[in-house]
Each structure stands twice: as structure tokens, then as C-alpha cells.
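Our next item is subunit A:
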Amino acid sequence: MPDPSNLPKDLAPIATRLSTMLPGDWRALRPLVDRAKCVKCAVCWLFCPVQCIAEKPRWFAADMSVCKGCGVCAQECPQNAIAMVEEDAA
Partner candidate 1 sequence: GKGALEHLSAAARLHQAHAAREDMFVPGLSACQGCNSELLIRHTMRRIGRDSIVAAPPGCIPGMGTVGYNGQTGTKVPIFHPLLTNTAAMLGGIKRQYERKGRDVTVVALAGDGGAVDVGFQSLSGAAERGERVLFICVDNEGYMNTGMQASGSTTFGSWTSTTPVGEVGRGKSTDGKYLPQLMMGHGCAYVATASTAFLDDYHAKLDKALEASRAGFAYLHVHAPCPTGWRFPAAMTTEVCRRQVESNFVTLWEFTPAGGLRFTRGVEHPRPVTDYVRMIGKYKHLSPADLERIQASVDRRVETLQGFQRRSAAE
Partner candidate 2 sequence: MSNEIRLHGRGGQGTVLAAGILAQALAEEGKWAIAIPTFGFERRGAPVSAFLRVDDRPIRSLTNIYHPDVIVCIDQTLGRAVNIFAGMAPGATLVLASRKSPAELDLPPTARRLGLVDAVSIAMELFKRPITNSVMLGALARTTGMVSLESLARAMEGSHFRDAGLAQNLEAIRRGYDETEVLDLKESCHAYA
């Protein structure tokens, strides 16, 4: 395998560091899962554009550091188990 170490680093732009930006602070609304209604059908996971829904033992929940608050999960949930609530609400 060719070795880049003998080449200057300023030849051309490359990026090797992964971006650490998280869009959780974009949210105006956030998904609130009614754990009693969740049947773990995975529809929210399937359609979440940022793929931030993780499986918990009894329900599915969004990663709030990543969730942009688009509301697709709430719209698609067949059980109506997800409500979009104001980010600043308790």
C-alpha cells in the first residue's frame, strides 16, 4: 500500500476528521413517546431522517442530541404514541 508520509500535507484538500456537529439544538418541538402506547413496531426508526431513534427495553426513543424535531416520527406512528411538544415545555 502506498505510503503518504513522504508527501507534503498541503498537496490538496482532504478531510479525515469526522464532524462532531450535533443538530439537537435545532429543535423547536420534541417528540414525547407515550411508553404505554409504544408497541415497538419500529416505524419511527424506519422513517426518522437522522436515524436517531434507539431501541429501549420497552419502547423506542429519540437521541435528543441529534433529533432535529421534524415530527415525522409523530406523524407516522401507527399507535399515535408520539406527541410533538414545545422544546421549552416541561
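For anyone wondering why these and not others, all candidates are chains of the complex that A comes from, given by their letters.
Just so it is clear, a contact is a pair of C-beta atoms (placed from the backbone, for glycine too) under 8 Å apart; a residue touches a chain by one contact, two chains touch by 3 or more; residues count from 1.
Here the structure is a predicted model, which means the values were calculated and not measured.
Per the touch definition at the top, the candidate among 1 or 2 touching subunit A in this complex is 1. Touching candidate 1 in their complex are the following residues of subunit A: 13, 15-23, 26, 40-43, 45-52, 55, 63, 65-66, 68-72, 74-78, 84.
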